[in-house]
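Left out: one protein chain. Kept in place: all the others.
Right, chain A next:
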Amino acid sequence: MSNPTSSRCAACKYLRRRCPQDCICSPYFPSNDPQRFAYVHKIYGASNVGKLLQQLPERARFEAVESLYYEALCRIQDPVYGCAGIVSWLQQQIHDVESEIAKTRAEITVFLNSNISISELNTQHPQTDDMGMENLSNKHKGPL
């Protein structure tokens, strides 16, 4: 038994074949979205998609088709690198942000250390071996 011509799934419409009741593509390639199957077919081929879906449990097939569609779209947009280019770009982003975090944390450490040094200088007696500081302290204290 096959579906009437008007309710063929997008895959069977594209491939110009009858759409059986148990068509494996039918739940995931509705007839109102022909481009979805066209992209997936262009990159993977209908038979490979069918084989892949058959190897998966039914509950996982929708996600699998979604990911195939996304990857096919990426490959059509970027025929050289496809999805791998996005992976590469994200890895570079991670590296850049990690470097920025390390740099920022180093700056925080510098700030905190400089704050500690200044507060220590304010509370301790001035050092005598530092001429500049000795003169300054003498100015504040007045002549001996």
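Operating definition for what follows: a contact is a pair of C-beta atoms (placed from the backbone, for glycine too) under 8 Å apart; a residue touches a chain by one contact, two chains touch by 3 or more; residues count from 1.
Criterion: contacts and distances are computed from a predicted model.
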Under which of the names "Aldehyde dehydrogenase", "Large ribosomal subunit protein bL19m", "LOB domain-containing protein" or "Trifunctional enzyme subunit beta, mitochondrial" is the non-displayed chain listed in UniProt? "LOB domain-containing protein"
Which is it among A:A11, A:I24 or A:L68 that touches the chain not included here? A:L68
Give the residue, chosen from A:L15, A:A38 or A:L52, that touches the chain omitted from the document. A:L52
Applying the definition given at the start, please give the residues of chain A touching the unseen chain. 42-45, 47-48, 52, 55-56, 60, 63-64, 66-68, 70-71, 73-75, 77-91, 93-94, 97-98, 100-101, 104-105, 107-108, 111-112, 114-115, 118
